[in-house]
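Before I ask anything, let me first share the structure, which is written out below as structure tokens.
Note that one protein chain is taken out, while the other chains of the complex remain in position.
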Amino acid sequence: MLLIAFYIAITAEAMTAALAAGRRNMDWFGVCLIACVTALGGGTLRDILLDHYPLVWVENPYVLLLVCGAALLTIPLARLVDRLKWPFLLLDALGLVVFTVIGCNIGIEAGVHPIIVIVAGMVTGTAGGILRDVLCNDIPLIFQGELYATVSMITGIIYFAGLGAGVPIDLMVIASIIIGFGLRSLALVLKWEMPKFVYDRDMRK
Amino acid sequence: MLLIAFYIAITAEAMTAALAAGRRNMDWFGVCLIACVTALGGGTLRDILLDHYPLVWVENPYVLLLVCGAALLTIPLARLVDRLKWPFLLLDALGLVVFTVIGCNIGIEAGVHPIIVIVAGMVTGTAGGILRDVLCNDIPLIFQGELYATVSMITGIIYFAGLGAGVPIDLMVIASIIIGFGLRSLALVLKWEMPKFVYDRDMRK
Partner (left out) sequence: MLLIAFYIAITAEAMTAALAAGRRNMDWFGVCLIACVTALGGGTLRDILLDHYPLVWVENPYVLLLVCGAALLTIPLARLVDRLKWPFLLLDALGLVVFTVIGCNIGIEAGVHPIIVIVAGMVTGTAGGILRDVLCNDIPLIFQGELYATVSMITGIIYFAGLGAGVPIDLMVIASIIIGFGLRSLALVLKWEMPKFVYDRDMRK
């Protein structure tokens, strides 16, 4: 089930990334690259940081074809995809929590410290979007106050704490995804925001 | 022969990268760093993704000196190098196909899936320029429609397919370089462009 959710999530991330590339008038190759970086960059960075080889898409290159196919398919369907803003926001929320749970699992397998398990989940869930924004030459969106990385952190903590408390893994996967997805959806609907650190150097003058 | 072409290519890439750094008024250290990242960044990223250690320049640090030397030499020669725009465009085209073939060879040695062999070639050929543009705070040039990554992909496919068909490796190296170089040169002369995905959010209004 986690695997099916993973494929749905990378497809959705590839499609929204393609739109971001289109807004910057990139060519088809740029569209594919931005889609790959967004959909697979988080897991790739996690595996490099944990020395966990081979990378997911090196072992199973068909995910690259899936991501590029979804991205290229978005080009003729751009107006439709953009009109489906809410379904895609929800798919993106699903991706965030699914990626987080997968990242925590990799961290647990690698036998790292609990803090690093949570960090592995957060890197998997959020680094793809950060890399996308760096390549598109934006200040990463994720730092602008949306409750995004926080949802990833909370999902990871709940998942890891549940496993530590002896809850069966299948149950914990489902519970964390429901809680994380619900939290992210609520944050979207209610426009919850992280507090910002607005520091103007001239403030003290 | 591939080795000689490799040295010519990294020297040429270092010199054009130095010009890019000079346009942003960087200091001498910045010039060297941008040159190293552009000339060696593609191979470095490929080796990190494939877990292929030690890195080329860690094993043979003299390539670092070559790249930095070429970059610093470009400073007094800037007007000359810029006037030699066409020779450098052609050397850059040579670098693109040589890097691609070298990257495919590393992928084949590592025993990865054919798709990843092509990807290894493309990363080697194109990632240096992308990293240069990220450090110079530009949207990567490669996404703006030039037939660049596509040439790398086609060169890689021809090279790998030829080897698979039993053509001797020396012959395939020469053939792929000639085809890839010719294709890139034609693209430059005839101003061939990749189709772009121009997506304006306000289009539908």
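Read from first to last, the chains carry the letters A and B; within each, the first residue is number 1.
We adopt the following convention: a contact is a pair of C-beta atoms (placed from the backbone, for glycine too) under 8 Å apart; a residue touches a chain by one contact, two chains touch by 3 or more.
Remember, predicted model here, so these are calculated numbers, not experimental data.
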*Who touches the missing chain here, B:2, B:48 or B:198?*
B:48
*Check the options A:4, A:80 or A:198 and report the residue that touches the missing chain.*
A:198
*For the chain left off this view, which of A:145, A:164 or A:182 is in contact with it?*
A:145
*Check each of B:19, B:102 or B:187 against the chain that is not shown and name the one that touches it.*
B:19
*Return the single residue from A:130, A:158, A:172 or A:187 that touches the missing chain.*
A:130
*asked:* Touching the absent chain: which residues on chain A qualify?
replied: 48-51, 112-113, 115-116, 119, 130, 134, 137-140, 142-146, 149-150, 193-201, 203-204
*Which parts of chain B are in contact with the chain that was left out?*
18-19, 21-31, 33-34, 44, 48, 53-55, 57-58, 61-62, 64-65, 75, 78-79, 82-83, 134-137
